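A single protein chain has been omitted; all remaining protein chains appear in their positions.
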Amino acid sequence: MPRRPSPSVAPRGSAALGLVAFLAVVAAFAVFPQFVRKPYVLHMGVVLFLAIVQGQAWNVIGGYAGQYSVGHAAYFGIGAYTTTMLLELNKIPPWWGIWAAIAAAVLVSIVIGSITFRLRGPYFVLASISVTEIIRLAALYFKGFTRGAEGFLLSEIPALKIGGAEIEFYTKRPFYFAALALAVITVGVNWLVEHSKLGYYFQAIREDQDAAHSLGINLAFYKNVALAISAAFTAWAGGFYAMFVKFIDPNTVFGLDVSVQFVLICIIGGIGTILGPVIGAMVLVPLSEVLRNPKGLVQLGLLSSDSRFVQFVEEHLSNAHMLVYGILVVIVILFAPDGVVGLIRSGVARLRRRASARERAQAATTT
Amino acid sequence: MNVFVQSVISGILVGGVYALIGIGLTIIFGVMRVINFAHGDLLMLGMYATWLVFTKLGIDPFVSIVITAPLLFLFGAFLQRVFINRVLNALPQNQILLTIGLGLVMSNSVMLAFTSDYRILTTSYSSSSFHVGGISVSQPLLYAFLITAAITAALYWFLMSTDTGQAIRATAQDRDAAQLMGINVRAMSVLAFGLGSALAATAGALISPTYYIFPQVGSTFTLKAFVIVVLGGMGSVVGATLGGLIIGVTESLAAVYIATGLKELVVFVLFLALLLFKPAGLLGKTRA
Partner (left out) sequence: MATILDIQHVSKFFGGLAANSDVSFSMEQGMIMGLIGPNGAGKTTLFNCITGYYPPSKGEVLFKGVKTNGMQPDQVCRLGMVRTWQKVRPLAKLTVLDNVVVGALARTASLKVARDIAHEQLRIVRMDGKAGFLAGGLPIGERKKLEVARVLATQPELVLLDEVMGGLNPAESEEIIQLILELKKRGLTQMVIEHDMKAIMRISDRIVVLNSGEKLAEGGPREIADNPEVISAYLGERVE
């Protein structure tokens, strides 16, 4: 009989161990910029942390609640545009603007949820895509409001004054730490959700909606809560992205490929788990960056500037990251639908079974 | 009045091709209950194959269908056998992700091979039109429509009158029952996916003289195909035919009477309304 440690029956030690490991990793990331000052490395760090946030955010609605939205770019884009427009047009700094962005995304998520949640399975997926396409097309069309395909170019972010200190947002360093903090917060929120009534109810909805309904779970309410949490963090990532990259347009932030990427980060890492999106991000981000910008490996000092690998990738595989995503998705769905985390878990279970079988065999021979 | 009639006629002509795309998708869904997100990319492959045959061998795009359709049929059969077949019993969400992944591989491979440059296929009649009673009818679109009508008629005949066609319909109606009656349902699945791919590719070939050809062109058509299929009713070939025509006309009228930039948005809004209020579509059975 398969046995899997769940939060309710795992020994208390393992939770504490996980926490220590987590804090150690965070500390390592926090201290890292002291030793490595190359802006490119910090840039990659930000991209990685943002990917973790995007994956964790999607995980709440897709992994825990089982509602596969392939239209999450809607919230990402709303976060990006709201923050940008408030800064550029109203001179509101992003640390205030982001709250408006999150609020806007949550409101929109409630509207979208109330429309789409009565649909199930593939129909829900299709509806989620349609809604985001509508938003993207509207953003392209209503140029007076969003500047359409021309996009928004950010001029500059004001400095943040706290106490006596002044933090500039000109170099990559402050972004690195802000992104790290955001990633830590998102992972923490996911952990809290998983170990709360919300987490249980979301997963019940995922496993069997009708059973969940009959057990006292208000489907519409809880699905909307899951979506709101997810939308909030996705929008936060969107606003952050806009400030970091300093240029947005409807196709970059509302595009279907953006939505697909959020799903991929989770699927490849392992949906419905906390580690999954982290692992997924750690696989996808370096991969896509190496393909997009092989010279980056030179900048990192990992390869020499006349490396054949760099040349090959530049000549034949530039912008092939979506191709690699596609191949990865196919492989994962066919051979490891529970992602990397799922593979690790079944590997561990297999080892445990072999160990206990050996024990039993030994015990049998000694009697 | 003329503008209206013109608009409707253009819409019908394009709608015919849309119908072909929809029919392919609905057959796949009907037989396998798989939602094929790579359908538009199969169309894209058809477009590129047609373009290649045209530029390298000088064969007219409408004539080269006899080459590209069988080619894509085999490709679709291959996809089913190697990939789709393994997920027939998986969660529908995973099936969708698999087809999304396959679509990504297709469109990005083409992008790597041919770059993202927009290609155009210009035949001698690409920009010609017939003028009938004050209405201008685009020549390539008219030919495309006529060919579509012929193919659709042949398809109906195949599905209604041949043993294999009836076997496909039986599998679509009730897979288990069909299997119990001795129908090789796995072969039917391969056939259905091959057929769906061939139809998508044919649609691609038919519109290649009038549309830009580029690697990402598939995604718009995939979404449109879904609107058509849901409108007509998932699994209904007649429904997809009607759906294609309706969407073609709606788009055309929206472009004229609302705004060209909003015509796709209108289709999506319609789609949402459909999903919410009549997910079974015009002729389908509710299997949501």
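Just so it is clear, A and B label the chains in written order, and each chain counts residues from 1 on its own.
Criterion: a residue touches a chain if its C-beta (ideal position, glycine included) is under 8 Å from a C-beta of that chain, and two chains touch if they have at least 3 such contacts.
Everything numeric in this text was worked out from a predicted model, so none of it was measured.
Taking every chain of the complex into account, the omitted one touches A. Per the touch definition above, the residue from A:A138, A:L160, A:L219 or A:I327 contacting the chain not shown is A:L219. Taking the complete complex into account, A:A204 is the one of A:V125, A:A204 or A:V253 that touches the chain left out. Counting over the whole complex, chain A has residues 1-6, 8-9, 195-197, 200-201, 203-204, 206-208, 210-219, 272 touching the chain that is not drawn.
To be clear about the criterion, only the chains that are shown with their structure count from here on.
Chain A and chain B, compared by their mean Cα positions, are separated by 33 Å. Contact residues of chain A toward chain B in the complex are 66, 68, 70, 115, 118-123, 125-127, 129-131, 133-134, 137-138, 140-141, 256, 260, 263, 267, 316-317, 319-320, 322-323, 325-330, 333-334, 337.
If you check the complex, the residues on chain B that touch chain A are 35, 83, 86-87, 90, 92-98, 100-105, 107-109, 111-112, 219, 223, 226, 230, 259, 261-262, 264-265, 268-269, 271-272, 275-276, 279, 288.
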